[in-house]
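For this view, one protein chain was removed and the others were kept in their places.
Letters A, B and C name the chains as they come in the text, with residue numbers starting at 1 for each one.
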Amino acid sequence: MFSFYDISNSIHQWLSSQMGSTAVMLIEMAIVGVLAISLFAFLGLLLVYMERKVAAFMQLRLGPNRVGWKGTLQTLADTIKLLFKEGFSPDASDKFLFNFAPILVIVVAMLLLAPIPFAKGFQIYDINIGVFYISAVSSIGVIGILMAGWSSNNKYSLLGAMRSGAQIVSYELSAGLSLVVIVAFSGSMSLTQIVQSQADGWWIFKGHIPAMIAFVIFIIAGTAELNRAPFDFAEAESELTAGFHTEYTGMRFAMFFLAEYINMFIMAAVGATLFLGGWMPLHFGNLSGFNHIMDFIPHIVWFMGKTFFLIFVLMWFRWTFPRLRIDQLLTLEWKYLMPISLFNLLLVALVVIKGWHF
Amino acid sequence: MTNEDLKSLITQHVSEAVFEEGQFLNAIVDGSKAFSLLKSIRENPETEFDYLFCQSGVDWKEFFYVVYHLSSKKHKHTLVIKAKITDRVNPRIESVAGIWKTAEMNELEIFDLFGIKFNNHPNLRRLFLDDTWGFPLRKDYTDDVNIVSL
Amino acid sequence: MAIKSLVSGMRLTGYYFTHHKEILTQEYPDNRETLTFGERFRGEVVMPHDENNEHRCTGCTACEIACPNGTIKILTKMEVGEDGKKKKAIEKFVYHLGMCTFCNLCIVACPTDAIKMSHDFEHSVFDRKQLTKVLNKPDSKIVKGVE
Partner (left out) sequence: MELEQPAISDTGDFTINMGPQHPSTHGVLHLKVTLNGETIKNVEPHLGYIHRSIEKMSEASTYRNFIYLTSRMDYLSAHMNNQACAMVVEKGLQLEIPPRAKVIRMLMSELTRLASHQLWWGALGLDLGAITPYFLGFRDREEILDIFEETCGARLTMNYNVPGGLMYDIHPNFVGKVKTFLKNFEDHLPEYKQLLTGNIIFEERTKGVGILTPEDALSFGCTGAVARGSGISCDVRKWNPYDGYETVQFEEPMETGCDCYSRYVVRIREMEESVKIIEQLIDNIPEGEFQAKTKVVLKVPKGEYYTRVETARGELGVYLVSDGSSNPYRIKYRSPGFSNLAALNTMAKGNKIGDLVAIMATLDLVIPDIDR
């Protein structure tokens, strides 16, 4: 059967037979870098197109339909346009931070790609503290947003950045706690092992109610961390014009835009990996016939299917709900989600100790 | 209150008030006496004009009127007070923004378009036009650039 | 309760996502051929001419008076009719499209139905001078019998 594991292994072996280990590592790093960047660009284009189409269909519109077949090349055309646009920077801005902020944001998004297992054995870096790594690195992104807001020398930007700071600091907690639930269940922080532990069923099914609660909290907190509606305070178009990226144009703006969609992909991928079994096919206890059919679907399809399902849910939220207010957002976190997560963690500890889960 | 009662009430306050019957009862009083009259008919429980539904200026070339259209939600009667201002160079009248809050914005508009200054207005500024502009709703206003006569 | 209200909203958008039939928007430049207008749609003022290059305008300037913006200017000349009498006729019916607000007052005012509103709504031009139009065609004459 077609497998990424075999491909990557055979490449590695072929390279090893040709040259020394340092050169192999360098070449492999280059290959991975090229793959990661092209995945980045491709995902950016795909997700923007998908969002526009989903939005259009929910709003009884056609969506992009001019460039390419059914508008598929529209996002490419937009990218080319953004590349050619002049990148303004305000006179009184802090030039260094202003230029550095979008790069920081996009680098963080790239770093997050490292520990995600796309298919069996197909992973950039199988780090044994993957969950910890993700929750640690993802909070660096907010520094980029704060830098952007501060350096723009615009009060709207500043307000947006401060909102974003408050928001991400708060929601990092419940997002982290809901990840800890799965860590407790599987007993490992490595994403590969978490996926392996779901071979006989996904955690959302195996983990009873605590896993469900953790999943819902993860979706809410994840949406908030992504700065997406209904939690898009950092931008809050109708309140702060464009929030932290009010002053950004051209490719610098495109970087923020791209990072937002990559982060969305990563959020959905982490959610799919931890709660929905990653690339594991859907297995039900003893229906071996059914399980066997499911095995025929390639792992990458399972992974992408789950991820894009979660992305679709996020988009569905965005095109349905009104935005909350900043103080309501913080109330939701500190008064509801946070206590529920803590209590949920306690429950999970009990379940795990007693071995009640499947 | 009927129009007759209103007339006698106003005459008690301002003896030289002139009345005109039309769609509503009109009372023309001098600008200097308008404020006390308006304040008293707002506070008098028998009249209680709590709703200033229109405040405007009219330029009659020799003098200005500041027209207050008043009605009462409770007593359901309507009255029009016209405060007459004869000074064209430096027209002034007391502000009623303390009595009806809607007057604050309306008086800004009247100041902007007629140049009538309101004493004790909380924040008298040009609302629409910049400070160097004339007062366009005055009849003697001319503008060769922006007004194209047909 | 709270979650129920959120789900009901999502059900609506989800319903429209899956039942994608009705389209609200129009693909404008592509559907020029199929665009329909009400017959009273106000595009711009035109003066219909018949096949003999004849119009119905007597030059009475009722439309010029009715126009609130000075959009219409009628230049008249004296013409000698067939019966030898001198008669007023239009030389130029000048229409400044740039000043027109499409209020329809001139059409209503016209006693001889000489002008009407066309359905042409794409008025943008590169040169403002093109917005000043002469509505009567060169050498056109008034239809006989219209006074």
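The definition used in the following text is that contacts are C-beta pairs under 8 Å (C-beta built on N, C-alpha and C of every residue); 3 or more make two chains touch, one makes a residue touch a chain.
From a predicted model like this one, the values you see are computed outputs, not experimental measurements.
Counting contacts over the entire complex, the absent chain touches A, B, C. Residue A:321 is the one among A:100, A:132, A:308 or A:321 that touches the chain not shown. The residue from A:229, A:310, A:338 or A:351 that touches the chain not shown here is A:229.
Seen across the whole complex, the unshown chain contacts chain C at 1-3, 5-6, 8-9, 11-13, 22, 24, 37-42, 66-68, 101-105, 108, 117.
One chain is missing from the display, and on chain A it is touched by residues 55, 58-61, 91-92, 155-156, 159, 163, 229-230, 232, 236-241, 319-328.
Taking the whole complex into account, chain B touches the unshown chain at residues 22-24, 26, 50-54, 56, 58-59, 67, 69, 73, 80, 100-102, 104-106, 109, 113, 123, 127-129, 136-137, 149-150.
Everything that follows uses one rule, which is that only the chains that are shown with their structure count from here on.
Between the Cα centres of chain A and chain B there is a gap of 63 Å.
In chain C, no position touches at least two other chains. Interface residues of chain C, counted against chain A in their complex, comprise 6, 9-10, 12-14, 16-17, 20, 22-25, 27. Residues 54, 57-62, 65, 316-317, 319-321 of chain A touch chain C in their complex.
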